[in-house]
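Complex shown without one protein chain; remaining protein chains in place.
The letters A and B name the chains in turn, as written, and every chain counts its residues from 1.
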Amino acid sequence: MSQQNAVIDQGLAAERQTEWSQQGKMQTRAAAVWNRYKRNKFAVAGFIVFTIYILAAIFAPLFSQYDPESFDIMDADLAPSLSHPFGTDSMGADVFIRALFGARISLSVAVIATTVTVAFGVIYGAVSGYFGRAVDMIMMRIVDALQSIPSFFLLLIIAAIMVPSMWSTIIALSTFGWLNMARIVRGEILSLKERDYATAALVTGEPKRAIIFYHILPNAIAPIIVIATLDIANNIIAEATLSFLGLGIQPPTPSWGNMLSSAQELVTLTTYPWTALFPGLCIMIAVLAVNFIGDGLRDALDPRQKNK
Amino acid sequence: MIKKLTAVTIAAVLLISLLSGVSSAARSGFDPKKVGGKVVLTSFSDAVTLIPLRANDQASNDIIGMVFDSLVRKDFYGQPIPGMAERWTYDAKTLSYTFYLRKGMKFHDGKPVTANDVKFSFDMYTHPKTLNTYKADFTDIQSVTVVNDLTVKFTLKKKNVFFLTNAANSGAILPKHLFPRGIDDYNADNSYFSRHPVGTGPFKFKEWRTDERVVVSAFNDYWNGRPYLDEVITRILPDNNVESINLIKGDVDFVQVISPRTVADVEKSSNLKTVVYDRGRFDYIGWNNDNPLFQDKKVRQAMNYAMDRQAVVSKIMLGRGYLGTGPFHPKLPQENKNVKPYPLDLNKAAQLLAEAGWKKGSDGILEKDGKKFEIEIAYNNGNVTRPKVAQILAQNLKKLGIKASVRGYEWSLFLDKQQKGTLDMYVLAWGGYDGNVEHYGILHSSAIPDKNGDGGNNAWHVHYSKVDQLLEAYLQEEDSSKRNKIYQELHAFLADEAIAIFTHHPKLTAGMNKNLLGVRISLSSPYFNIEDWYWKK
Partner (left out) sequence: MIPLLFIISIVSFLLMTMAPGDPTAMFVNPESSKGAEQDLSAIRDKLGVDKPIYVQYAKWIKMIVLDGDFGYSFQDGRPVLEKIVERIPATLLLMGTAIFISFLIAIPIGIYSAVRQYSPLDNTFTFLSFLGISIPSFFFAIMMMLVFSLKLGWFPASNMRGDGGNLPTALDILYHLILPASVLAFGLVAQYSRFMRSSMLEVIHQDYIRTARAKGVTEGKVVFKHAFRNALLPIITLIGLQLPHLFGGALIIEQIFAWPGMGRLAIGSIFIRDYQVIMGVTMVTAVLVVIGNLLADILYAVVDPRIQYGKT
């Protein structure tokens, strides 16, 4: 799952380098970033779509004339209609309501897992990068070790350890999701700490912790934001895939992943396609939106784009 | 029993003598024109080992069933008929069976079959160190002695009315000459033999590609004449969906079970046909009867009245099934026809719960002694019908004021919890039995598993001295009609005690190529007569 990140980060790592050292220009920089972001139509669309998703997830209970976990087998496999805008599934539950509540679960899982991995990855990477030498060596060896196992395999093992639930899914996604972030942040820190302002702070006798968190990290914010965004996208997909293998969120609690995977029955796909189509679209559009946001941010945060 | 056996023996001898005039290598009605072609079957998982009685998985046992043969076979109704033994006698005084082997039988490697091989095989199955998975079927064997090259005598420790259909039927004959180290070779996990078996069955082993296929081919020297098919290929496919896709596309010729909803898709294809068949099995929603919630019979009966069995059969199985009344298939004589399925009756259920002391609390949830009635109905992930069965019950329980939820578990976790008795309620099935059904292993109080899940398969924790007595008496009764009466009594007792919700007995649907003929599916096996399958020419 993190391979996609790795790929995009490669580009990032090469592109960053310049400009971010000048502090105190945050305001104007933010404005400049927003200006550049606005120019990317995909990114703006992504932002709007994602905002709608978040709102829908938050206000899901307002829509529910049906209970997302209640079923009536007598109403199974109904085609989309006014009373069931997305139809009903093979258990007779309303697909629209489930998709709404599924958004809550799926997005929460992705966002919470990402928050954990960002926090841990940033701290880990910063410590490793700042202290360097033996500390760095050992910490990075551990990352190397874990990265040499296929990430999805690790994810599976973790997911299989726990009794599947929303929290087990979050833990599974978080446990090894931070590796890539740690590596990138460490690289960032390594190059930033040699800059003048960092050495200056060191000379004035500020504690190392302060130097890392107040002087160096804010300058590494661009790649962190971008990777975090892409992690959200990856986590949405990973949740679906875990559900497909039966290790994710367990029905009848709705998640996009388990809705999509329980619609993989041959007859459902050929005869009642809406059961698969709507959760599938939900996932695709959400992931697309988040990826576009990430792409937009990357371009917007990349100083060289200014020249264009 | 002796009378019946004698009758069978005489019939067998008559049959043999009739046949011997024709040819030793062809069964009655053998039609050489039907010979030829291959059939592709499917399996969800790869075989594990091909040593008889070492495996407990379906995939391995299906292949073993084609490659190996035993002294006694079972007919379509599960009655014992001559197999490698052309006849046998029973001496009630000494509790001994004497089997007379057919002349001229060969193993697939060309070596002759002798009484020594028979003795060797059963020595393996009864050896103190044996890893025989079905050891319990063989515990009553005292000794096996070779009388002469073609005669072998079994002496039992005690009377066992199922000896012919259990031990003598499942005890496949092994080639002694390929087990030089005896029990060590039999127990070896990874021997050459375990992946290249040599037996005496209608098909000989040809090829096994891990996670891809197992291929067996016709054995020309089979004592009952070669099978019509030249080859049987078992392909390993991951799930029901992919099986159906392969069947419709024509890459697979026979699929044992098509899910009810998929049947229509299969029937649309002009190259395929479907066959509905009965399988000796019961589907149920079980619980741990030692769970305080279910210790009151009234509560258990209320659960039964809350289950809409008709909806299961008509809406989920789409009409393909029988309403469940107990652990006996309606096609079996052990079933008690007077036991009627619990009807859906929520008023009755509510009344029973009230009598048991459950009162509605302020939130509408039933309470007793300050404890709320809250249960989770578990099923294993990946199964498409069980979550729906669970859902039907949960809906009705909610109407009664019980906080019911349903939850899927990953299979190995599900098994673990089910065996340890920690699931509130679970949807499961038990099957593969025929007229020789005996439920000692799942209903006797001595088979209740401990907290670690060890010690038996009575995971529903049924313990009544009456049930134990009936189970024991059944195993000792030689007269089959009296024997069936015993289980009919058991059936009525279990239904009244409501030890579980017996939901239904499904009728299964097999899908196959339109031109594949001769298929007969018995209660216990879809490959019952695979040597008689043939292609329309």
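As a working rule, a residue touches a chain if its C-beta (ideal position, glycine included) is under 8 Å from a C-beta of that chain, and two chains touch if they have at least 3 such contacts.
This one's a predicted model, so the numbers in the text were calculated from it and none came from an experiment.
Across the whole complex, the hidden chain's contacts among the shown chains comprise A, B. When the full complex is taken into account, the listed residue touching the unshown chain is A:Ile157, out of A:Ile54, A:Ile123, A:Ile157 or A:Ile221.
Looking at B:Pro32, B:Gly357 or B:Gly441, the residue that reaches the missing chain in the full complex is B:Gly441. Only one residue in the set B:Lys106, B:His127 or B:Arg213 touches the chain that does not appear here, and it is B:Arg213. Among the residues B:Asp416, B:Glu478 or B:Glu497, only B:Asp416 touches the chain that is left out of the figure. Touching residues on subunit B toward the chain that is not drawn are 38, 40, 45, 48-49, 56-58, 133-136, 188-190, 194, 209-213, 233, 235-238, 241-242, 245-246, 248-249, 251, 410-413, 415-416, 418-419, 428-433, 437, 439, 441-442, 447, 452-454, 456-457, 459.
In the full complex, the hidden chain is touched by subunit A at residues 3-4, 6-8, 10-11, 14-15, 42, 141-142, 144-153, 156-158, 160-163, 233, 237, 240-241, 244-245, 257, 260-261, 264, 269-270, 276, 280, 283-285, 287-288, 291-292, 295, 304.
Please note the rule applied: only the chains that are shown with their structure count from here on.
Centroid to centroid, with C-alpha atoms defining each point, subunit A and subunit B lie 48 Å apart.
Per the touch definition, subunit B reaches subunit A in the complex via residues 240-241, 244-245, 259, 261-262, 264-265, 311, 315-316, 381-382, 384, 387-388, 391-392, 395, 405-411, 413. Across the complex, subunit B is touched by residues 69-74, 76, 90-91, 160, 163-164, 246-247, 250-252, 264-268, 270-271 of subunit A.
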